[in-house]
Structure formats: C-alpha cells, structure tokens
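== chain A ==
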Amino acid sequence: MNARTLCALMIAVLALTVQTPEPARAQGFAGLGADAEGFAPVRPGVPLRFPADHGPHPDFRIEWWYLTANLTAADGTEYGIQWTLFRNALRPGEAEGWRSPQLWMGNAAVTSARAHRFAERRARGGIGQAGVTLSPFTAWIDDWRMEGPDDLSRLRLRASGSDFSYDLTLQARGPLVLHGRQGYSVKSAQGQASYYYSQPEYDVSGTLVLPEGRVEVTGKGWLDREWSSQPLAGDQAGWDWFGLRLDSGEKLMAFRLRGASGDFTAATWIEADGTATALAAGAFEVEPLETARVAGREVPVRWRIRLPGRGLDVEATALNPQSWMGTSFPYWEGPVRISGSHAGRGYLEMTGYEARGADAAR
Partner candidate 1 sequence: MTGAAALALASHWRRHPLQLFTLLAGLALATALWSAVQAVNAEARAAYARAAEQLGAAGYDRLESRSGAFMDVAAYVALRRAGWQVTPVLEGRMRLGPDRVTVVGIDPLTHPSLPALDEAAGRVQPGELLGPRGLLLADAGTAARIRARPDLPPVVEVEQIPPDTIITDIGLAERLLGLPGRVSRLLILPDQPQGIPPLTEIAPALERIDAAARSDMARLTDSFQLNLTAFGLLSFAVGLFIVHGTTGLAFEQRRPVFRTLRALGLPARRLTVLALAEMVLFATLAGGAGLVLGYLVAAALLPGVAATLGGIYGVPAPGSLTLRPEWIAGGMGMSLAGALLAGAQALWRLRRLPILAAPGQHAWGLAAARTDLALGAGGLALIAAGGLAMVLLDGLIAGFALLAGLMLGAALLLPPILGLILRLPLPRRAGAPDDPLAEWFRADMRAQLPGLSLALMALLLALAANIGVGTMVASFRLTFTSWLDQRLVSELYVTARDDAQGAQIARWLRPRVDAVLPIRAVELRAAGQPVFVHGIIDHPVYRDNWPLLDAAPGAWERLARGEGVLISEQLARRSGKWTGARLALGPGWERIVLGVYADYGNPTGQAMVSMEDLLEHARNVPNRRFGIRVAPERVPELIGALRAAFDLPAGALIDQAALKARSLEIFERTFVITGALNILTLGVAGFAILTSLLTLWSMRLPQLAPLWALGITRRRLMRLEILRSVALAGLTAMLALPLGLVLARVLLSVINVEAFGWRLPMHLFPLDWLRLLLLALAAAAVAAAIPARRLTGVPPSDLLKVFANER
Partner candidate 2 sequence: MLLTIDNVTKSWPGETAVPVLRGASLALAAGETLALTGESGSGKSTLLHLVAALDVFDSGEITIDGTALSGLDEAGRAALRRERVALVFQQFNLIPTLTVGQNLAFHARLAGRVDRDWIDRLTGRLGLGALIRRYPEQLSGGQQQRVAIGRALAMRPALLLADEPTGNLDEDSSDAVLDLMLELVAETGAALLLVTHSPRIAARLERRAHLAGGKIG
C-alpha cells in the first residue's frame, strides 16, 4: 500500500475548496483548517436531535464516530482499543454509486504496554462499502462494524487488521453528554466550532484476538461523536485531547488546540451520575512533562493536567509511548494511566506533531 500517493491524493482532495494554492501543511492537520465554502456551517443554538444525529451529516465536511476503551484481561494486563470511522466530504451532499462525494476512512487499534497494532480502511460512499445508517444503528467500513439500537445504549463492535481483531459488547452507563453549549463546541477564539457529544461510559466485555492468542477482556469505553465543516482555525496546527475516567466515577473531557497565536482549551466535567458541566475557558491547564521519540518526531507521553477549581492535579502517562497511528493521516492515540490527586484510566489523542524538517503530512 503506498501511503505517499494516497496521502497526496487525499490531501489534494480535502483541500478542494482552497482558493490559494498554499502548501497543504499550512491548512492545519489533515486540511481541517480549510475554508468551508458550500458546506453547512456549525451554528450555536441548534438543538441536537436523536437518534437522527447519530447518523451521518453529509452536508458537513467532516464527521467521526470515535470509540476508545480501556480494557483489562483476566491476568491484569491492560489494553486499549480504538475504533474510528471518519467521514470526509469532497462536496456537500450524497450521490449514488461512485459519484458520491463522501469518502470514508476507518482506523482501528489494539494497544498494550508492549505492542500497538493498528489498521486502516478506506472507502467511497455511494456503493455501500462504508456508511452509517439508523434503525438499527450501524456504522461500518468493510467488515468493521459498530451496531446496536438507535439510542446507542448497547453496541457491538468489531474490527480486524492483519495482526489483530476484536469483538466487543458495550452497555451504556448514564446519559449522553453534550459538550460546549448544548453540543456546540467552540474550537478557536475566532469562533470555529463543531457539534460534539459523547457517551462517556460503556461497560465493555469481549475478546481480543492477538498473535499471542485470544484474550477475554472487560473494561470501560467512551464514544465521541463530532461533525463540522471547519473545526480548526487556519493557524491551528493540531490538538491534544484527553478523555479521562477517574476511579471516583467522575470523568473529564478536555482538549487543547495549539495555535500560532496561542492555545485554545476547552473541557467538560462529568459527574458520576452523568451530569455534565462545560468548564470555562482557561479552567483547564495542561503541560507536557516528558516526550518520546515516535515515528521520527518528539511527542509528549506524560502530561500534567490540572483543574484548580475542582482540586484535580494528575499526571497522565501513556501505557505505550509508541501508540502511533501510522495511517494516511498519522497521529498519536493510546490509553493513559492517571495518578496524582485522582487515579483512573483514559485515552489521549495528539495530532499535528510534525517530524522535524520533514513534511509529515505527506
């Protein structure tokens, strides 16, 4: 598989609406900073409607169904799994057959302290190779599937790569959480935003099939749903995202968007009963403590995270510092352990860390 050609192509595709032919890198990670001409805008005050909003929004440029889980085997070995379906639209709307402007990409991974295995799938919309439908809810690309009733209260999750596969059952604990203002999640001081909601707690059980054998696992999962037409500001190069599940039952979703004119942070505090509070800008402080050399670049793998207002001061440490997703758009995604004022587990995602002196986007 020649990722070079495809990346060049995909980036070209995603930069479709760019008027000035600047280098793709200047458009933020994966072109997400490009203008959104022709696509539906993200506006505040638009109420999310379910189950319709569990399905795709083809008039928006990008969208994802993003599930991560921290799992433990019977012998105590910790694992993390990721299951992501990305949707990228060349043009707004949908069409039959190959003419569909919707491009789909799946990323899946199984991470342990010793190994990080991942796979990627790509598909065109319109022919049935990938998509998301309701009644019942099904999100799929190739044989990777996330399916369940329309309220997403129960999910079955399957994916496979050349050296792993998994088949998991998820049971939701608590309500959906709408981030920002009722799901309107601001991404920059200039007002870039996305629609963003989560199901932050699933009880997970199932089987991982790894080269060393079948592993029965149990644990906790987190589903993110987000769509937008231009979630990053032009000068934002990438983000650091944390989904933390504390042993106290509380949960924290927090991200930092790194921009040339300063960082932009946002966070949601979720009580054990599911009550969510959007925290004020600046309430969340984050600081990399240690980096590792990953895929030719320095990536932070231990973080200090503080919510002074809630007495939270923890370190998040990568279970496996080499949790690199060497996919068409490369990024870091892996499980973390939490220690400090609180203990717990969670997931960390970092994008836009470029290899020094190299054009990492290609």
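The candidates were selected such that all candidates are chains of the complex that A comes from, given by their letters.
To be clear about the criterion, contacts are C-beta pairs under 8 Å (C-beta built on N, C-alpha and C of every residue); 3 or more make two chains touch, one makes a residue touch a chain; residues count from 1.
Quick caveat, the model's predicted, so the values are computed rather than measured.
Looking at 1 or 2, the chain of this complex that touches chain A is the one numbered 1. Chain A contributes residues 1-2, 4-6, 8-16, 18, 21, 90-91, 97-99, 101, 103, 119, 122-124, 127-129, 140, 142-143, 160-165, 209 to its touches with candidate 1 in the complex.
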